[in-house]
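Single-structure report; data block below.
All protein chains of the complex are present and in place, except for one that has been dropped.
Every chain is named by a letter (A, B, C and D) in the order it is written, and numbering of its residues begins at 1.
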Amino acid sequence: MNLIAAAILAPLSMMVLILLLRRFPAALALLGAAVGMFASLYLLADAFNGQGNQLILPGLPDMPLRLISTPLTALLSTLVAGVSSLVLVYAVGYMKKDSEKVRFFATMLLFVSAMQTLVLAGDWILLLAAWELIGLSSYLLIGFWYRRPGVTSAATRAFLVTRSADLGLYIAVFILIASAGSSDIATTLNTGGNAAIAAGFFLLVAAMGKSAQTPLHDWLQRAMAGPTPVSALLHSATLVAAGAILLIRVAPMLPPEVLLVIGLVGGVTTVVTGLIALGERDLKRLTAASTSSQYGLMLVAVGAGVPLAALLHLIAHATIKSGLFLGAGIFQHSRNSTVLVNLQGAGRDRPRVFFGYALAALALAGIPPMSGYFSKEAIIAASLASPNVLLLAPLALAGTLLTGAYMARALRILWHGDRKSHKIVGLYWMGAGLAGLVTLAVILGVAFPAIETLLNTRLPENTPTRFPPEIFGLGAAVGGLILGWFFTARRLLGPLLPWVQQGFTIAGGFDNLMVRPAFAIARSCERLERILYAGVFAVGRFGLDIGRAVRRNDEQGIDGLIFSLVRNTVELGSRARSLQSGLIHREMAITVVGTALILAALLLALLVY
Amino acid sequence: MSIELLLALITGAALFGVGIYGALSQTNLVMIMMGIELILAGAMVNLVAFWRYLHPDNPAGQMFVLIIMTVMAIEMAVGFGVAIARFRAKGSVEMEEAAELKG
Amino acid sequence: MLPIVSITLFLPLLGALLVMTLRKAPVQVVHTIGIVTSGLTLMGVVRMWSRGVNETGFAQLEQLDWMPSIGAAYRVGVDGISLPLVLLTALLFFVTFIYSAKVRKQSHAFVALMLLLETASIGVFTALDAILFYVFFEVSLVAMYFMIAEWGHEDRQRAALMFFIYTFLGSLPLLLAILGLYLGSDPHTFDMRDWISNPPLNGTAAMLALVAMLITFAVKTPVFPFHTWLPAAHVQAPAAGSVILAGVMLKFGTYGLVRFAFQMTPDAFRDAGIVILVFGVVAALYGAFAALAQSDLKRLVAYTSVNHMGYIIIGVAIAALATDPAIRATALDGSVLQMVSHGLVTGALFLLVGMLQDRANTREMDQFGGLLNVIPILGWSFVLAAFASLGLPGLAHFPAEFQIFLATLQVEPVAVIAILGIVITAGLYLRAIGKVFLGEPREKWTNMADLNVREVLALSPLLILIVAVGVVPAWVLDVIHKTTAALQF
Amino acid sequence: MERDLALIIPEIIVLLTGVVALVAEMLRLPRIALTVTVTGLLLATGMTLPLLGADTSIFGGTFRIDMLSVWAKLILLPATVLSVLLARTELGGSDREGTVYSLVCFVTLGSLVLAGAGDSMLLVLGILLSGLGSFALVAYPRNDSATEAAMKFFVFAAVTGAIMIFGLSYWFGGTGSTLLSDLSRLEEKPVVAAVGLIAVIVGLGYKASLVPFHFWAPDAYEGAPVSIAAYLSVVPKIGAILALTQVVRDLPMSTGWPLVIAVVSVITMTYGYLAALVQDNIVRLLAYSSVAQAGYFLIGIVAVGASPLAFTSIIVFSAAYAAMNLGAFAVVMHAGRTLDVFSGIGRKNIAIGVAMVVFLLSLAGIPPLAGFVGKFLLFGASIEAGFTWLAVIAILNSVLSLAVYLRIIVPMYQQPIITASGSAPIPLVKWVLGITFTFTLGIGLAAQVLLGRLA
Partner (left out) sequence: MTAQMFFIGFFGLAGVWFGIVVFRTFSMVRSALALLFSQTALGAMFLSMQAEFLGVLQIMMMATEMSIMAIFMVMFMMDPGGLGEMDMTHQKRLSLGAGIVSFVAAVAVAVFVDWGPVASVSPDAAQQTIDLGLELLGRSMLIFETAGITILTAMIAATAVAIQPVKRTREQ
């Protein structure tokens, strides 16, 4: 059996099995994840040995579906498998008390297999399909607790915003297939010219939706309504990562114009959402905003022309962010809340958890020697080396600074305060997941050179620049940490705070700009619909009116007879009795006049001939 | 074209016009029948004139006149039959009173 | 060789006659006859499927003299465009019979009428003679009229009349067009194969015939602004009627569009392609928006049909406008597959709404809430069908819509605007799911019963096929593509 | 001469049948009269069969034995038999029942004379012959409404007949002959042709109840017994239509007659359906519907000379019309004259309901019923003759017609049963329904049987 298929089918088949058996969900889910991970690792090992692998499936006519294992896809697949396995381990504990484990694990497995399909897809159709399927599974997962108020709308919003942006992917895919004549991704990457520019912009739109880039960042924070493992998975290696992965995969094709825009979008996002994170009052929402911010940084890297830096940060961020979420989930269980005010001191209750959380936070901020340091330094270096250095570098540095600031703020709040946590069920499972992820987050930086070798590309280390990136990056990170630890958000943000806390909503955001107009159009359609409907009946009535007029002609004046085609004919019979009559001489007169008219018509016809 | 033919045709046309007037204006069945007789008479005049001045070699014209006479007689007979039946049922043959059927 | 097409075609009619003769038979027997007959029909169609289609032209031809002096004959056969639709028809009737086994009101007449309708529907798709086609086309109308009028809901009388008059009015121009084509063919014949291989009309005559046909099929499909009968008829029709109406009878319009308008007046169709395309785009968007404004579930599903049929129109128009045969094949593949997908998905949705209505006696979304917990099977089935309807990959609509839009972008990039409909339908279905199935369950529905075995049996073939078409569209597309790739112009 | 006589054997048989039926009536033997009538008419039908395919004329061209007149016999004689059976059901046991059969025979004879007329004089006599009996039949109940109907009928007949004769006199002047086949001489005298044509349209139009000469029809049908109305709406009407066909086939095209006929056709069908739309007496509704159907016949006449389909279509539609209209009237005879009594009838008596639906849908022209085949051929003929607009209007009128017929169908199935009537049909009506039903369906499905003979 082909291993590519195994990476996808292992979780999928376990999902089916869970749904059929409706028992042992956790065990089966772990089994599926483990098998999938082995398959991914095997693919990765093959990739290290220089072996590719591919699988061609029947698809649309002349457009078969392809799964390919290249170094890049194998690496991403491993990342997905690894992170998801650990999150699932954690989830065993987290969901211990929930009554709908079957549904939860089944959906999680669906999610994992969809994501595996996405990263392993070798053609656009399959990629698009996977892209939408992770949208579906995230909808199902965010809406997992659908009976709670607000959950449905959060899930709906997540799905709708991403789906709207997905249109960009649809159109980009159409453009690429049309210009390349093939749906194979590798083939389409040779596209150039206007098609590449157009496709690039539409791909960016799609990526912005999935990776929650400004101005489409709003849905991600709301998506916190789902269970924490879901958030961990969404934010690290799956849903949100999809956008960045897409751009990394197509980066060779993107022309400079598009790259600049990508960099700008990323830079703006990293600053905007960094500020939002800084002002946030909820730990999970803070973490969510930071996700957007970090993906913004990755887009900066892509925009700077160094997708490898983005990839490295993606990997580092995946482990770090899921670690952060898992930690946050433990704190949530211990205080039954995710609001920062209620979490004060929660870290001190569980120092080991806090330690892990802090390590992850520092890694995210970019403190050496943890993985985040290397990836972030690569991004800053890339931005400094890019032709648009003046635009990208300040944004990247600001993003780094903000990262340090909000992470330090979170740590401070978790550490200071009263100790009042209670016991948690399933802490060991959760702890195990957290530990695994944090370990990865700390040490993964070691693996980066190996990854560079694997992908056969190098970071632009030795390019001569006037600004040494290590200094700038580290300086920004440390500076941010210091600011965040010593100053409150109110002090830092000042008058901006209220606006920040609204999430920088411009002109009412998605609701006002998209939803309301859609409903307005819908309502006008409905009005038009009524008019049309009435119009059809008016035509019918008009016909009846003529009929009545004709009848009057036949009978000399019927008093107004209200006749309805469908309404009861019984009443009608009696009313018709009261009619006056047509006299034969009148009728005969009509006959004669009619004859005269026909004669006239005939003479006219004669003239014509 | 001969004046005789023209005269005869005008006579036929006049009879036709008078007959139409009669058929339309009379309220009594029998009077209407008189109008019809006049129309038919007009047709006969036309036919005889056409036979005499245009096609004297074809006796079909005369034949047609014979047929029209038959028609006149027959219509009169049946008309009176209908009139009697109506008279029995209603007591009059006035058209104005025949207005039960309508619509 | 066994005339399997004819046997399949007239099997339901025989069943109908059998039901009519067994006037005294108990209700269960009658419904059993219905299920067995439609099951056998389905098997016949499966046999047709296994025989396959030809590379060019029509396969499995069967013919018999009917009116040789005017060139009309009984001719049936299938190609890659009609065979999937025949399969869809047989399947939908089969599940509808299973679902309707609960009908007690005039069940003899119901079963007989449904079987008659089945023959008519299969006939429309298999007929290769224009007169025969028209006959089946109209008979289906009559049968559906009685279906709505007798077994419909509260305002059925008006809806049935509107449906009948509207679509009858719509079908008359087709008659004119058929006459025109007949008189244009030399020698005079009603053989549709001749008309296709050798289009009889050209110039203005062809354009007039095309306009006439477009009116007919626009009403039947339906296309904005000729669609007003559709919501009315759907809302009032019984669930079985809605399934057939949406699943099968709407396809008459699009099938006719391909078979008649597109194939028999190709040049005129190409000239009018842009106009048709505009109609398709408007229908797609209008249907989506109008559906968004609905609060009645059945109306909502009905309007999404307008949207989905709009995509088909777009596909066919694009196929006409395209110059590259590959693109043309893609567009047509997508359109035909969309017909199948729409039949499966909308059929399932109408069944589900019907089942919900059976339980709650209402279709207003605001009346429900939290039902997913109470009736999980129905709820999850609805979610699956709804996601299929909004075009999620892996489910039936995706490959079809993908192909249609792919071709559209290559031919008329502006028309891709219709893709907005995808988002709108997503929004309205999520809204519907949210209102009906998510949230806190309402008191009054807590005792609602979930689907019983019969209902699950009726539903599951559709849901399975929705996934099957979505995941491996190739098994249908291979058949369709065989024909579309070989179309000559 | 012997040959000529041999060719009119069917007519002679009909004549003898009428006379014998009268004699039987005089002997107060109505059952014998019935038997004689039915047998005689069927015999005449049988004797017509050998004439199929003949195309000749007899007695110096005054009478034509052609496709039209032979098929007229094959259609009208069985239709008469069915009408007689209906009349027996409705009027059986009444005073002077036998005269009805006798008069029916004479009216049919008149219609046959019309259908084969090759001479103006036969046209006149045919109208008269088919008219005279009709008045008596309509007046048969001798009550107020029947005599009123008969009186109106008579007056209309007399006036229109006189106008026609007057107009025909010009044709004699123009051609020097009363033969219709000599009408081609009018090529140079279009005005004469026009005047005569108008007169003929008036005379035959009255018989075929074309608008604006239709006024008598609803009144007469309403006043007359239903079986007689059924008979009148079929036999004399088809006779007149065929006579009109016989006239125009010889008329030079230069007179522009197709256009006039087309205009009359449009007016007739539209007006007929519009008026039918607001009727609540079902006999009047069917009367107006038969007015409108006459307009459809004219579509075929328009195409005479321009399309080989013309005669075929007229004959097929005649057969279809005879079957479906008689069927519909038979149901009305069984059920009652107002729309009210139709409510729920389809549920109570399924066979009657199905039959009525089939008849009405056939009248509306829905395939695969007889009416559809007929209309289809008519439209085809008119399009081939270049009158596409006429076909379009006719098709639009079909929608109107549907509305009309649905007004009967809808209550049949949808309203509660309010009347107590609706007993099982009497055997004779059953037979009539069965036969008309078979033909309505059969002509639709197996039109080839007809078409093959007509080709």
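Rule of thumb we're sticking to: contacts are C-beta pairs under 8 Å (C-beta built on N, C-alpha and C of every residue); 3 or more make two chains touch, one makes a residue touch a chain.
No experiment lies behind these values; they were computed from the predicted model shown.
Peer 1: I'd like to know which visible chains would be in contact with the absent chain if the whole complex were considered.
Peer 2: A, B, D
Peer 1: May I ask which residue of A:Val151, A:Ile424 or A:Val592 touches the chain that does not appear here?
Peer 2: Here the residue in touch with the unshown chain is A:Val592.
Peer 1: Residues on chain D that touch the omitted chain in the whole complex?
Peer 2: 4, 8, 15, 22, 58-63, 90-91, 93-96, 99, 102-103, 106, 109-110, 113, 119, 121-122, 125-126, 128-129, 132-133, 135-136, 139-143, 150, 166, 170, 173-174, 189, 191-192, 195, 225
Peer 1: If you put the missing chain back, which residues of chain B would it touch?
Peer 2: Residue positions of chain B that touch the missing chain: 1-22, 24-31, 33-35, 37-38, 41-42, 44-45, 48-49, 51-57, 59-60, 62-63, 65-67, 69-70, 72-74, 76-78, 80-85, 87-88, 92-94, 96.
Peer 1: What is the set of chain A residues that contact the non-displayed chain in the whole complex?
Peer 2: 585-586, 589, 592-593, 596, 599
Heads up, the rule we're going with is that only the chains that are shown with their structure count from here on.
Peer 1: Indicate the whole-number Å distance between the mean C-alpha point of chain C and the mean C-alpha point of chain D.
Peer 2: 42
Peer 1: Taking each chain's centre as the mean position of its Cα atoms, how many Å separate chain A from chain D?
Peer 2: About 74 Å separates the centre of chain A from that of chain D.
Peer 1: For chain C, jot down the residues that touch at least 2 other chains.
Peer 2: 157, 161, 165
Peer 1: Touching two or more other chains, which residues of chain B qualify?
Peer 2: Counting only residues that touch two or more other chains, chain B contributes 20, 23, 95, 98-103.
Peer 1: Mind pulling up the chain A residues that touch chain D in the complex?
Peer 2: Going through chain A, the ones touching chain D are 540, 543-544, 546-548, 550-551, 554, 561, 563, 565-566, 568-570, 572-573, 576, 582, 584, 587-588, 590-591, 593-595, 598-599, 601-603, 605-606, 608-609.
Peer 1: Given the complex with chain A, which residues does chain B contribute to the contact?
Peer 2: Touch list, chain B to chain A: 20, 23-25, 27, 95-96, 98-103.
Peer 1: Show me the residue ranges of chain D that touch chain A in the complex, using the header's touch definition.
Peer 2: Per the stated touch rule, the residues are 151-152, 155-156, 159-160, 163, 190-191, 194-195, 197-198, 201-202, 211-213, 215-216, 218, 254-257, 259-260, 263-264, 271, 274-281, 338-340, 343, 400, 403, 407, 410-411, 415, 418.
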